[in-house]
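The complex is shown incomplete by one protein chain, all other protein chains being positioned as in the whole.
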Amino acid sequence: MAAVLHELAEHAEVRWTGRVRPTLNGAPDADCQLQCEASDLPEICNWLFSERHYSFGGLVVEQRQRWELRYLFYGEGKEGWVHVVTYLPESGERIPSIAKLVHAADWHEREAEDAFGLVFEGHPRLGDFVLHNDVWHEGVAPMRRAFDGSRPVTHREPDLNWKPRRIVEEAGAFAMPVGPLYSVATAPVYFQLETVGEDVIRAQPRLFYAYRGLEKIAEGRRAEDVLLIAERISATSAFAHSLAFCQAVERLSDVEVPERASSLRIFLAELERLRHHVAAIEGICESTGLTVAAAQAGILQEDLLRISGRLTGHRYLFGLNAFGGLAMELTDAACASAANGVSDVAQRLATLQSMLSTSSSFLDRLEDVGDVSKSDAVDFGLVGPVARASGLARDLRKAQPYCGYEKIDFRIPQESEGDGYARLRVFFREAEQSARVVSNLARAIPPGPYRRPQVSLRPGAALGWVEAPNGAAMHWLRLGEAGRVDRYRIVTPSFANWHGFRLAAENFAFQDFPIILATFALSVHENDR
Amino acid sequence: MSQWVISGLRTGIKSTRYPRVKEIAPGTAPGLPGATPLPADRAQAIAALCPTGALDAAHGGVNVDLRRCVNCFRCARDTDWPMNWDYNYECAAAPGNGNSHVSRLGPAFSRSAHILVVDAGDCGACLNEVKQLNNPYYNMHRLGFFFTPTPRHADLLLVVGALTEHMRVPLRKAYDAMPGPKRVIAVGTCALSGGVFGRTFACAGGVKDLLPVDVEVAGNPPPPLAILHGLLVAVGRKPPGSLRRALRDTENGAS
Partner (left out) sequence: MAMQLLLVISLALCGVGVVLPLIINERRIPSLLGILGVAISGGLLFFSGAALFGGAAFRATLWTIPPLVTLTLELDKLSALFLFVSGLVLLPASIFASGHLDAYLNRYSLRAFCVSYFSLFATLILIPLSADVVSFLMLWELMSILLYLIVGYEHEVEEHARSAYVMFAIGEAGTLLIAFAFIVLAANGSLEFAALKAAGGSLGDGARWAVFLLAFIGFSVKAGLIPVNFWLPRAYTSAPLPFVPVLAGATLNLGLYGIVRLDGDLLRVTAPGPGLVVLIIGSVTALLGILYATTQSDLKTLLAHSSIENAGIIATALGAGFVFVGSGHPSIAAIAFAAAFYHMLNHSIYKSLLFVATGAVDSNVGTRNIDRLGGLIKAMPLTAGFFLIGALSIAALPPFNGFVSEWLTLQTMLLSAGMASTGIKIVFAICGAILALTAALAVTCFVKAFAMSFLGMPRSESAGNARRANSSAILPMAFLGVLCFVLGVAPTYVIPVLDGAIGPLAQQARAADALIPPFFVGNPHHRELPASFVADFHTLGAQLGQSVLPGRGLVVMHRGGANNPVVFAMSTSYMAAVLPLMLLGVFVVFRLIVVRGRAVERRAVWDGGIRRLLPEMTYTGTGFSNPVRVIFEAVFRPTTVEDTRETVGKHFRAVIRRTRGENHVLDRLLLNPISDAALWVANGFARMHHGVLNAYVFYGLGALIAALLVARFS
C-alpha cells in the first residue's frame, strides 16, 4: 500500500521542489499528507484530481493557532488517502479557490466561506449558502472560535428589494418557486426553477433550511455526547454516521475493535442500507404515481423497521455504536431471526422489481429522464448509488475497506446510462447485495466480546470514513484534553449529490422534476447538518 | 395491471387494528424509560447519565420527563441498575393551560382531519415515522386523517424538528395561512425541547418558541403508533396522556 503513496510523494517533491512537504503515515490506513503553500494549492489539487484520478473527498477547515485547511483526496485501493494541507496565518483570510479546476470543491469552499469567513479568491459565487442572507447579517462566521454558539443571534431586517438571482435570459422566462414547503411531508428545500413554460432550464436548489450547526455545537462537548449528535445527522443513515465517528475515535485512540463487534457492525450497516434503499424505491414509485407499488414498498420498509426495532430496541438503530464496538449484545439467535426476516423481505423485493420492470407506464417516466453523464459525475464528485448509475463505481467499502469489509463477499452494481431507471436498478441490486450479506453474516458471526472495554481517548486528529447508504461519508475528528471534541467536520454524501442534482433536473420537463428528485434519494437533513 | 391486483390480494390486509385493539407486534414501539424506584445515590448516578436532563432523581427514585428523552439508552444499558422500560406508546399530552378541550378540534373533525407536515429542522427520523403513517400497516386514512400539501386545507399543523432559524419564517407563514380552527402538534423530542441539540444559535430548541403547541408527542423518534395517538388526541377521539412519568403515577398504573 505504501509503495504507491511513496511514488506519489516523490513525484510531488520533484515537481514542486521545495514547496511541498510530504509526510507518510504507515499501514494499516496509509495516507500521505502533502503540506504546501496556498499559492500552489490549485495546481496540486488539479494534479491529484485530473492526472492521478483521485476523488475529492472534502475540505476540512480548522482554526487552531493558525488556519489549517485540509483537502481530502482518496483513490482506489493502494492509492489510499492524500491530504493536501495548507496553512494560513491567524489574521490571513484569503486563499486561492480550486473550484474551477476541481469542481467538486465548489460547495465546500462556499460552506467554508459562510462558516469561517475565509475568502476563496477566484470562486465566482460566494455568499448566501449556509447562512441565508435574508436571515443573517453579513459577516457572521459561526464556526470561528470567537462566536458563541450557544446563544441566539439577532436577525437582520429583511431586504424588501431582494430579487432572486436569475441566469436565464429569454423572452417570457420566469422563475417558478418550489418550496421550502412543498408536497406532502418533505424536508425543506427551495428550488428556483427557471423555465419558459415546459422545460426546466435551470434548477438550483437552496438548501440549509434545516441547518442545525452540528459542527459548532459539537465543539467542547464530550465525545460520547457528540456520538449522539453523529447519529442524528440523518436518521436514515444514523448507524453509518455513528460508525464513521466511532472509527475516527478508534483510529485516534488506537483501539482495536473485536471481530464480533466488526461483524455485527457490518450486519447492522447492511441492514440499514437495505432499509434506506427500500425507502428510496418507495419514494420513486410514489413520485411516478404508482401508489400500489409504493404501498408494497412501504410494507417492506415497515417490516425492516420492525426487524430493526425488535433486534436492537430502536427502529433507526440509534444508540448501538460505542467506542470500541457495540453498546449492546446481539445474540446469534436474534441475528438469525432478523436475517430470516430480511430474506423474506428480499424475496418480496425481488418480486416487486420484476413487476416494476414490466410496468411500461412506470418505466416511461424513468427511462432517459434525468441523465447524468459519467464525466459530469466525475467532475462534480458524485458518490453513492447515483454515481454508480452513471458508471462511476467507487465504493469506500471496496476502495478503502473499513471495519472488516475486505473479508465480505459482495458486488458493487454499476450501470452506465445514468438515467432514472439506471438509478432505480442500482438501488434494487444494492439492496439485494445487502440482504445477501446480512443473511450470510448471520450464519457466521464470530464469537467473542461485542465491545472493547475501557476505551481511553487520546487527543489528536483522525479521519473516519464509511460508505453510507447515500455514498461516501467522511468524519474528521480532533479531540482535545479530557476527551472533549475540538473540531468535528462532517462531509456527507448528500452534500456532494445535491451539488450535482441540477445536472439531472435541467432540460427536462416540469412533470419530470419530482421524479428525478425521487430517483436521487437525497437527504436534506444529511446535507444541512 | 392485473399483476398488481393479484399481488395486492395475496398480501392481504396489513393494517393494524389500533385504536380499537392495542398493537403489540414487536418492533412497532420501542418504548421509553419509565419511572423507576431506586435508592437515592443510585438515582443520582443514573440521572447524571442523561445527556439532556430528562431524568430527575426525587422522591425515592427517578422520574422521567419524556419531553427531553432522546433514546440514547444510557440509563438502560450503561448501568448496573437499568431503568424500567415502558412500552406504552399512548403518551401524547395536551398541555393547553389545564383546559384540555381547548387543545382539541371540535367533533366535526373527529373523523376527517387534514394535516400539514412541516419539517423545521429535523434529523429525518420523525419525518420518516410520520411518512410511515401512510403505509398499509398504519393506514391513517381509515381513521380519517389526510396529508395535505397546502395550509389552506389543513386543520392540524404537525411540526417535527427543533425549529432552525431559517425555518422560522416558513413555519410562521404556514401557520398564519391555515384557516381556523387549527391546532399544532409538535412531534418528537427535538420539537418539544430541542433534543440533543438544545437551544443554540441555529436552533430555537423547540416549536413553542414560535407557535402555541396544542398536542405534544414525545420520542426520538416517536413510533407511528405514538404519532397516531397524538393525532387522535388532537381530534378528541382519545384522552390525552402525560409526558411526565413520575413515581406516584406508577403506583396508579402507567397511563
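A and B are the chain letters, set down in written order, and residue numbers restart from 1 in every chain.
Simple rule for what comes next: contacts are C-beta pairs under 8 Å (C-beta built on N, C-alpha and C of every residue); 3 or more make two chains touch, one makes a residue touch a chain.
Please read all numbers here as calculations on a predicted model, not as lab measurements.
Student: Looking at B:Pro30, B:Pro95, B:Gly124 or B:Pro151, which residue reaches the missing chain?
Tutor: Considering all chains, including the one not shown, the answer is B:Pro151.
Student: One chain is left out of this view; which of A:Cys45, A:Leu131, A:Leu181 or A:Cys403 touches it in the full complex?
Tutor: Here the residue in touch with the unshown chain is A:Leu181.
Student: Which of these touches the unseen chain: A:Val140, A:Ile201 or A:Leu363?
Tutor: Going through A:Val140, A:Ile201 or A:Leu363 one by one, A:Ile201 is the residue touching the chain not shown.
Student: Of the residues A:His53, A:Arg94 or A:Arg166, which one touches the chain left out of the display?
Tutor: Within the whole complex, the residue contacting the unshown chain is A:Arg166.
Student: Identify the residues of chain B touching the omitted chain, counting contacts across the whole complex.
Tutor: 150-152, 169-171, 173-174, 176-177, 179
Student: Kindly note down the residues of chain A that lie in touch with the hidden chain.
Tutor: The missing chain touches chain A at positions 99-100, 103, 106, 124-125, 134, 158, 160, 162-164, 166-182, 188, 190, 195-198, 201-202, 379-380.
By our rule, only the chains that are shown with their structure count from here on.
Student: Any idea how many Å lie between the Cα centroids of chain A and chain B?
Tutor: Distance between chain centres, rounded to whole Å: 29 Å.
Student: For the complex, which residues does chain A have touching chain B?
Tutor: Its residues touching chain B are 132, 135-136, 142, 147-153, 155, 180-188, 208-214, 216-217, 225, 228-229, 232-236, 238, 279, 292-293, 295-296, 298-299, 301-302, 305-311, 313-316, 318-319, 327-328, 351, 355, 358, 523-526, 528.
Student: So in the complex, which bits of chain B are touching chain A?
Tutor: Those residues of chain B that touch chain A are 3-4, 7-8, 11, 14, 25-31, 51, 70-74, 77-78, 117-125, 127-132, 134-138, 147-149, 161-162, 164-170, 174, 195-204, 220-221, 223.
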